[in-house]
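Only one protein chain is missing from this complex, and each of the others stays in its spot.
As written, the chains take the letters A, B and C, and residue 1 is the first residue of each chain.
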Amino acid sequence: MEEFHNVETDSLLFEKISEKVRKHPIVIVGLPGIGLVGKIVADYLIKQLKAKKFAIFYSPAFPPQVIMKRNGKVRMLSYRFYHANVSSKEFIFLVGDIQPFDSDWQHGVCKGLLEYLSKFDPKEIITIGGYGTNQFVQKPRVLGAANAQVEIEEYKKLGVVFGEARGSIIGAAGLFVAMSRFYGIPAICLMGETHGAYVDANAAKAVLEIIAKRFKLKIDYSELEKKVQLTERAMREIEEELKKMQQPKEKENLNYFR
Amino acid sequence: MEEFHNVETDSLLFEKISEKVRKHPIVIVGLPGIGLVGKIVADYLIKQLKAKKFAIFYSPAFPPQVIMKRNGKVRMLSYRFYHANVSSKEFIFLVGDIQPFDSDWQHGVCKGLLEYLSKFDPKEIITIGGYGTNQFVQKPRVLGAANAQVEIEEYKKLGVVFGEARGSIIGAAGLFVAMSRFYGIPAICLMGETHGAYVDANAAKAVLEIIAKRFKLKIDYSELEKKVQLTERAMREIEEELKKMQQPKEKENLNYFR
Amino acid sequence: MEEFHNVETDSLLFEKISEKVRKHPIVIVGLPGIGLVGKIVADYLIKQLKAKKFAIFYSPAFPPQVIMKRNGKVRMLSYRFYHANVSSKEFIFLVGDIQPFDSDWQHGVCKGLLEYLSKFDPKEIITIGGYGTNQFVQKPRVLGAANAQVEIEEYKKLGVVFGEARGSIIGAAGLFVAMSRFYGIPAICLMGETHGAYVDANAAKAVLEIIAKRFKLKIDYSELEKKVQLTERAMREIEEELKKMQQPKEKENLNYFR
Partner (left out) sequence: MEEFHNVETDSLLFEKISEKVRKHPIVIVGLPGIGLVGKIVADYLIKQLKAKKFAIFYSPAFPPQVIMKRNGKVRMLSYRFYHANVSSKEFIFLVGDIQPFDSDWQHGVCKGLLEYLSKFDPKEIITIGGYGTNQFVQKPRVLGAANAQVEIEEYKKLGVVFGEARGSIIGAAGLFVAMSRFYGIPAICLMGETHGAYVDANAAKAVLEIIAKRFKLKIDYSELEKKVQLTERAMREIEEELKKMQQPKEKENLNYFR
């Protein structure tokens, strides 16, 4: 069996793989959410920057199911921490399978993760999400919501739009930003405009460009472009299916009442 | 980043902004509920008495969502404490965004807040609510339900009606009054009669007048009157929509079965 | 304000009114359940034996609502303990407003109450319930389910039927009996046969007669007979309403599709 060390924090379980993470990292959080924008962005950066997994996080907040892998093994639903050092900047990426459903577990998991991350004394936490518009967006803007004025100033320069997003950010992307203030960590949520009903690599690209500019990263978008095309096709198919659904249900009714 | 001090009580988090609250305050609680009567009354008093925010309360009982503000920042759902000193009377106002859904969280949050408030040794706790009548009420009465005979006597003199409200008070407005007894604090729930299906400034005014008489406060109702007019118009619109909804759904059926 | 002493056990809150309860009592539990048989029996015994309230129990497991009383006061949902001494036998009665919905709270409340009761070292715990038959029962039998052979022997002599009730006892009436074993207390659930869809004083009488025989109590059934008549009339009305409901919904359909 593989070796592992684990540290338990209340009902959270961390499995450490490596401890070579440097202090003062930039943390990028991409959990499942609207348009899967956050997930695509974080996964893409992990691949592009060749980030290495250094910790796994398990929680009773996740559904009691295990994923069967192609190699015959199982793995629990988890959040995974990766890190990469690019031009003397340390990055931590947090990705995962799912978000907890219950309010108190969302708060509990978020607090547990922030307490873990705060040990590395992060410079900044960036959460990625989608901003649902219910419309096809040709040129998605990136909307921002931060916990400190310094973040707003920094990202305004890069073209991020503040004060125009309406309503609430639901789930971890928002909670991380708000709760980071209690740990004294500047944090921002970057939201790519997206339809909301499909996986949107286009919105992901818009966010990736902001991050690349901010940290002077060279990102090869060629793989993402392929994803964008696939996503656009998927989108058109969904829209056509939606149209069909809105047409009168004649056939079904005939069938049902014959 | 802004400075802040926080005190954690189990799963409740208090953020102190100021500690200049005087002892023996009168506490007025206006949380979201029927007709938003409680919320309107407390918000209006905060504005009229120029009350100052002195503490914020966060809880995992609240939904995991953050509100995006016009200035580009986020804020968590919260309960907020204000205080004001008027003719040598100290007032504390408790207002908030939402009430917890789960039974145990309702009890837990209420207990946490009462423990916090009991440090100031309150003279009296007044919770404000609406008493739903399902009818348009021209001259709303104020109904009362208290945890001590002394409260009943005091408010009867001011025209509050006791023993006529039927059934249960659901949520914080009732729980605060009942649980205050365990802390030895006299408490009363003042309920303005209201339709229940719309925001009712008219019921709010009836409650405000009782509070003004009780504590000899001068309240300028001119802004509230404007609210009352807006509310009445909104009410008529809702009633008309409700009437339409009760008419036979001919068109929809034709459409559905054609 | 009234004086009170309270003892807190985790998330349970006991309010003691008197401590003059004698050791080795017979405990009779009548909480809301099928046909309200348990509630009727316990309430009737409390009245007949002139039992006195000696403790109140509150729990975050109960819905966050307070009942408005005719005298203008509020009271929280609660479980109430009464005691009476009849021909040198000490009786404790446990009655209440509601049962918790969640599994863990049901177990938690039951455990909390048994820990409290076990301090009095009870001779026996009797829970009262209804056994739903979905039919009108002319001469309801009393079915029994116990946690010890000694109980079965004792109640068989009195006409209680064992081994014929099928399935599960849901809620406190069953859990109390099963969990009493962990405290070394003999316990039995007495179930009066009842339709299940209405309040059944007739089933209650059958159970009362068993308890009267067992403890040589003189019970005046005249008030209960009145209740039985009222209950039977209510039952017939419900049955007629049920019949109407099973007839084809012609009028409604015509109305709905016109």
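Everything below uses one rule, namely that a residue touches a chain if its C-beta (ideal position, glycine included) is under 8 Å from a C-beta of that chain, and two chains touch if they have at least 3 such contacts.
Since the model is a prediction, treat every value here as computed from it, not as a measurement.
Interchain touches from the omitted chain, evaluated on the whole complex, reach A, C.
Touch with the chain that is not drawn comes from one residue among C:Asp104, C:Asp121 or C:Glu223, which is C:Asp104.
Summary of contacts with the chain left out: across C:Pro122, C:Gly144 or C:Gly192, the touching residue is C:Gly144.
Residue-wise, the contact with the chain that is not shown comes from C:Cys189, picked out of C:Val27, C:Ile92, C:Cys189 or C:Leu208.
Listed by residue number, the positions of chain A touching the unshown chain are 1-2, 4, 6, 11, 13, 60-76, 101, 105, 255-258.
Taking the complete complex into account, residues 103-104, 106-108, 110, 144-150, 152, 162-163, 165-172, 174-175, 177-179, 181-182, 184, 186, 189, 248-250, 253 of chain C touch the chain not shown.
Convention: only the chains that are shown with their structure count from here on.
Overlaying chain A on chain B by C-alpha atoms takes a rotation of 90 degrees, rounded in steps of 5. Chain centres were defined as the mean of their Cα atoms; on that basis the chain farthest from chain C turns out to be A.
Rounded to a whole number, the gap between the C-alpha centres of chain A and chain C is 52 angstrom.
Multi-chain contact residues of chain A, defined as those touching 2 or more other chains: none present.
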